[in-house]
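Worksheet: the structure to be examined is printed underneath.
One protein chain omitted, others in place.
To keep things simple, chains are lettered A and B as they appear, and every chain counts its residues starting from 1.
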Amino acid sequence: MSATMTEEPAAGTVVQRSPFALTIRRFRRDRASLVALVFIGFLVIFAACAPLIETAMGHSPIEQYRDTGLSDMGLPVAPNVEFPLGTDHLGRDVLVRLAYGARVSLLVGVFASLAASLIGLVVGVVAGYVGGAIDMVLSRVMDLVMSVPFLLCALALVSVFGPSLELSVSVIVFFSWTTVGRVIRAEVSSLRRREFIEASRSLGAGPLSIMIRDILPNLSVPILIYTTMMIPSSVVFEATLSFLGLGIVPPTPSWGGMLADAAGNSIYLVAWWLVIFPGTALLLTTLAFNILGDGLRDALDPRSAPARISRFKKKSRQAGRG
Amino acid sequence: MSNFLAKRLLFSASVLFALSLFVFLLFYIAPGDPARVIAGDKATELQLVQIRSNLGLDRPIYEQYLQFVGKALQGDLGFSYRSQQPVAKLIVTRIPATVSLVIGGVIFWLLIGIPIGIMSARDPGGWRDRLGQTIILVGLSFPTFVLGMLSLYVFYFLPRQAGFTLFPPGGYAPFLKDPLIWAWHLVLPWTTLALVTAAIYARLTRGNLLQVMGEDYIRTARAKGLSERAVLLRHGLRSTLTPLVTQLGADIAFLLGGAIVIEQIYGLQGVGALAVQAVQNQDRPIIIGVVMLGGLFIVITNIVVDLLYAVLDPRIRH
Partner (left out) sequence: MPVLEVRNLTINLPTEDGIVQAARDVSFEVEQGEFFGIAGESGSGKSVLTQAIMGLLPNAEMTGEIRFQGVDLLTRTPSQIREIRGAKIGMIFQDPLSSLNPYYTIGSQITEMIHTHERVSRLVAKRRAIEMLERVGISNAASRFDSYPHQFSGGMRQRVMIAMAVVLGPPLLIADEPTTALDVTVQQQIISLINEMRRERGTTVVMITHDLALLASVADHVMVMYAGQRMEIGRSEALFAEPAHPYTAGLLKSSPAHYTPGSALVPIPGRPPSLIDLPAGCAFRARCADAREPCTRSPPLRLFDDGTQSLCWLEAAPQREMPAQPTITVPADTEKTHIRPARVIEALDVRLTYHFGGFFKASHSLDVLKGIDLELYKGETLGLVGESGCGKSTFARVLAGLIPATSGSVTFEGHDLSTLTHRQWREMRKRVQLVFQDPFGSLNPRRRVSSIIGEPLRIHGIGSGSDRKRAVQGLMETVGLNPEHYNRFPAEFSGGQRQRIGIARALALHPELIIFDEPVSALDVSIQAQVLNLMRQLQTDLNLTYLFISHDLAVVRHVCDHIAVMKNGRIVELADAESIYTNPQDPYTRELIAASFHEPRGGTTGKRRLVTAHAEGIA
């Protein structure tokens, strides 16, 4: 081999960090995301241990403890030794209900987001990669779904089929997949124009092989970010449906339903724990997932985050000899 | 440009069509007999047949659909099963409350959201950005009804316990009677609506501004010797108007169709509250009517947004 064909020597001694190591490094510096992650971990344990909490407290989530759980005037009991988080208007244990409600919120949030992501991914990849008339039809369908008043449609659906967990999840999925679908479509149609796709095509790779081997790996970041960010909105969506009496059927506990019970007859005005505990749980859950989503985006997709260099300010301006 | 508008009009029409088909089919395939809802449990078979024939329920599905569309186009949405009043009239009486809520909400959330977004974007990574981002995250995470309940507790219940009335617990007072009382009733709903929505606008403003401020033409503007303020306001914000208008259009359209949660919490007798009551009463014509009204608002705001696009973006105009 001639001298001109030797490889360019590695420059300097700067360590070329792998993208993965860089991501971990950026993420670990993001303390808010770590806290959010820990919180989500505890929440999962809390939800998973709901039956244990039930046994420990000796209270079923749906049973009404009219003797111990209601005051003489029939009002809910404030937090005490027997009911650490108090009771609701029917004398049920708020703590146990909160734990079971966490299950509903997490299950609906995670499952609906995953399903919506999957649908969005498939539609987005097909629309973006195939293009042409198929793209036009799929894009218009996405526009259509996005411009439909989803809460109204949910109302209409519930009025016909009656409230249920399955219907809630379906409604959430149906009105959420378009976000991912649009993002993925845009991403794919710009990826499709990249030269490495043309390279694969010119090598004789078929469309399916290109979609799976070339395009899919490049979508992992937006999928992860958008699925994470969809979880909090699904949780709120479910809670809103339950709050309006359109979601989880009572007496099954759900956070939205608990808040609806509290709002009914304005009972929460005299029993603050009925709104503070489920309200805080709901807020912290969505907040944690939102922080996590933001943190993931900053760590995985540094282009979208501002460079944090303002910590270094101009220190010296004196015209010194270097 | 006319080409662009024609396309958008066609799309808007298809939204209405899809919605009308959706609600119609939904209620056609739905279990339950409307005639029985109207006539009550004690009705005889003959009465039921009569009611069905009056409502056209015995005719083929496509005829029923065409009849439904034809009437809807003339503003006739049928009669409420419960009160027997025309649906259109019922809805119209509810519109002032909803519109009042939305107008104030929009102004509030724009006034809160955009400045927070600007503040955040002017100092990327700095303390103002972190503050802005924290506000945005909390705002995005706050479920509307939780915030509504909390603000009622703090601004209505606590003062009342202390012996005075700071804000009313809800309800709607007509604007024409007394604008002050009208506004007083709406302050809490407005702020609740604005606070949860402003976060979206702050985030949108921040994200777009940060992106725009990295553009080459911003560097050109700085090279001209413009002050940082002028660069931001004249060159930076100008480009973020388009995404803001898009979002605003979608939000207004969505809320005009019924700000369901807020109306529910504050007892505002708006369109959304009507829809919730209709669901509880199984009053289908009202539900259909509200959904169609929502669709109509979407179409109208779509058209307005598209016209604004053309005004805002010279590349579409030409």
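Everything that follows uses one rule, which is that a residue touches a chain if its C-beta (ideal position, glycine included) is under 8 Å from a C-beta of that chain, and two chains touch if they have at least 3 such contacts.
Since the structure is predicted, the reported quantities are computational estimates derived from the model, not experimental observations.
Shown chains touched by the undisplayed chain in the intact complex: A, B.
From the options A:Thr68, A:Ser209, A:Asn265 or A:Thr280, the residue with contact to the unseen chain in the full assembly is A:Ser209.
Against the chain not displayed here, chain A makes contact via residues 1-9, 11-14, 16, 18-19, 194-196, 198-205, 209, 213-214, 217-218, 220, 307-322. Where chain B meets the missing chain, the touching residues are 3, 6-7, 215-217, 219-227, 230, 234-235, 238-239, 312-315, 318.
We adopt the following convention: only the chains that are shown with their structure count from here on.
Between the Cα centres of chain A and chain B there is a gap of 23 Å. By the touch rule above, chain A contacts chain B in their complex via residues 140, 143-144, 146-149, 151-153, 155-161, 232, 236, 239-240, 243-246, 256, 259, 262-263, 266, 268-269, 272, 275, 279, 282-283, 286-287, 290-291, 294, 304, 306-311. Note for the complex: chain B touches chain A at residues 11, 14-15, 18-19, 22-23, 26-27, 30-31, 123-126, 129, 133, 137-138, 140-146, 149-150, 152-153, 157, 169, 207, 210, 250, 253-254, 257-258, 260-261, 264-265, 272, 275-276, 278-280, 282, 284, 287-288, 290-291, 294-295, 298, 302.
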